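Every protein chain except one is present and positioned as in the full complex.
So, subunit A:
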C-alpha cells in the first residue's frame, strides 16, 4: 500500500509531542486520499482542499482526545467526512453516497464470452492474454501512469472506494462505516473500479505487445 508509516501508538505519541517530521509524514501520506474523499462531497477542488485543511486543524485540536478505539487513519477520515458533509450541504451539493442504487451490468465486455446457443455459453471466446512482467523500469513507469489515468477517469464514488481500499488498505467494514453505505454497494463500486482499471491495463499491454518483447 501507498506509504509505510509507524504504528498508531508511535504516530499519536509523535503528534502529541510536536514531532514535525512525523506530522509531515502523515500529512503527505494521507492528504491525497483525503482530497479524493472530500471531492466526493463538495463541488470544487478548492473547496476539497479547504476541507482537508480544516480536517488537519481539527486533528491537531483533537489529537489529545484520541482514544485508539479505531485506527488513527479511520478517526481522521471520519472527521473529514463530517466536515465535508456539512460543507457539501452548505454548497447544496447532493451527496452522491445517499441514494445509491448499484449498477450491476457486466464489468467485462459481454462479447468476450460465448453466446447462449454455443456449446459453452458464458465461456471465454478467447482467453485473456498473459501480461508481461513489469520489472522493467520503463514499463513499470508507463503502467503506473496508465493506472493513475484510469483511476482519474472513474466515477467519483468508485474512485473513493478504490482509493480507501486499495491505496490506503482500509477494511471493507471501515469503508462502509465511513461512507455509510452497505457492504453490497461497497463491493459493487470496488469491483467495477478494479475491473475498469484492469481493462485499461489490458488495452495498454495489448498496444505494446510485440514492441517490448
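Quick note on the criterion: contacts are C-beta pairs under 8 Å (C-beta built on N, C-alpha and C of every residue); 3 or more make two chains touch, one makes a residue touch a chain; residues count from 1.
One rule holds for everything that comes next: contacts and distances are computed from a predicted model.
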Listed names "ABC transporter ATP-binding protein", "Fructose transport system permease protein", "ATP synthase epsilon chain" or "Putative zinc finger protein", matching UniProt entry of the absent chain: "Putative zinc finger protein"
Selected residue (touches chain absent from view) among A:5, A:27 or A:156: A:27
Chain not shown: contacting residue from A:6, A:68 or A:122: A:122
Chain not shown, touching residues in subunit A: 1-2, 17-18, 20, 23-24, 27-28, 31-33, 35-36, 49, 52-53, 56-57, 60, 106-108, 110, 113, 120-124, 127-131, 134, 143-144, 147-148, 151, 162-163, 166-167, 169, 172, 183, 187, 190-191, 194-195, 197-198, 201-202
